[in-house]
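The full complex has more chains than appear here; those shown keep their coordinates.
So that you can tell them apart, the chains are marked A and B in the order they are listed, and the count of residues begins at 1 in each.
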Amino acid sequence: MNETLLFVLLDLSGTFAFALSGATAARQRNLDLFGIGAVAFLVACGGGIMRDVCIGAIPPAGLSDWRYLAAAMAAVVATLGAYPLVVRLAYPVRFFDGLGMGFFAVAGAHKALEYGHNAEVAILLGVLTAVGGGVLRDVLLNRIPLILQKEIYASAALLGAIIEVGGERLGWSTQWVPWLGIVVSTGLRQLSLRYGWQLPRFTPPGAGERD
Amino acid sequence: MNETLLFVLLDLSGTFAFALSGATAARQRNLDLFGIGAVAFLVACGGGIMRDVCIGAIPPAGLSDWRYLAAAMAAVVATLGAYPLVVRLAYPVRFFDGLGMGFFAVAGAHKALEYGHNAEVAILLGVLTAVGGGVLRDVLLNRIPLILQKEIYASAALLGAIIEVGGERLGWSTQWVPWLGIVVSTGLRQLSLRYGWQLPRFTPPGAGERD
């Protein structure tokens, strides 16, 4: 299998996994069929669309490339057709969700560099690609975005994007740098889930609000 | 009345109707004068601004064409000056809201095609134009977007956008294709309101969360 095909397959797997998480969350909130489809599509493609708008990739690939839409809709069909199975598969779904996160962080950073932007843009947009869709899902479903409060997630995406951008800047082989980023970010995410790792947090004192 | 003038009038009517719905919702939430104006403008123009950013129409027409702003502000004046009337007119307001939705779906899809994008982009952005403003309103007012959970709304917009894009691609007359899209999407919306039509939804089992 050549590299391009592998990248495409991984990208679509990530899209599929993210759409699965969106469709499951939307069904748990009792949205109708269109709502489930819309949330699934937004979770899978929202981060990439925001990235493309920021780097000047018009129109965004998530809107113009039918494969993204097809992968998201396949995930909706899978969620609705095999819901008991999906729920029982909680761990594999998490695994693919984490894999999608790692891949999107690396691929998002790579695309920003490809469009000629600097390292900071690439790293920030790598993170945006990986977490943007999940943030949209939580905002639409009216809750504080989970990635802001629980476990190591966005920080793992940050690490993956830094590895990709650092590797490309140092001229390391593009054969294995993306894989290193994916393995490290996804691995960190899976390990933090298994062992309950968290970033430090601070007990808020009773002090007053300012706004 | 020539076609261009008619389109402009319909577009501004849609803007006016959407702004009316935004101003009414904001006033019900007890926002101040500026808050009412801001929500009304966002509901009326937010979907179009997101579409324009995605198709590369910079600056977005909703920001640069004073008529959109004027229509939205006229709706605010109407809402505040004749609030008891607006509330009593619930059915006409809904009618214009649905008309605006249908027109925005068709006009949004048309504008994306005009900028040279493919059918998928046009259909997805037609829907975004029609529903984006309402989603912004609900997110800002801190509730789950109604279009995701109640009645046939976004799906009617989808149908209108598909008719417009399909008609243009098949080379059908631009004299009546937009009207067909508007009539079908608006009609479907009005009928679903009158008869309580809904898309299928699925009782969520008591099964566990994954996230």
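In this section, a contact is a pair of C-beta atoms (placed from the backbone, for glycine too) under 8 Å apart; a residue touches a chain by one contact, two chains touch by 3 or more.
Since the structure is predicted, the reported quantities are computational estimates derived from the model, not experimental observations.
Sequence-identical chains in the complete complex of this entry number 3, based on the file rather than the 2 shown.
The rule is short, and it goes like this: only the chains that are shown with their structure count from here on.
Summary of the copy comparison: rotating chain A onto chain B for the best CA superposition needs 120 degrees, to the nearest 5.
Centroids built from CA atoms put chain B at 29 Å from chain A. Chain A meets chain B in the complex at residues 21, 24-35, 38-39, 49, 53, 58-60, 63-66, 69, 80, 83-84, 87, 90, 93-94, 139-142, 146. By the touch criterion given at the top, residues 53-56, 112, 117-118, 120-121, 124-125, 135, 139, 142-145, 147-150, 154-155, 158, 198-205, 207-211 of chain B touch chain A in their complex.
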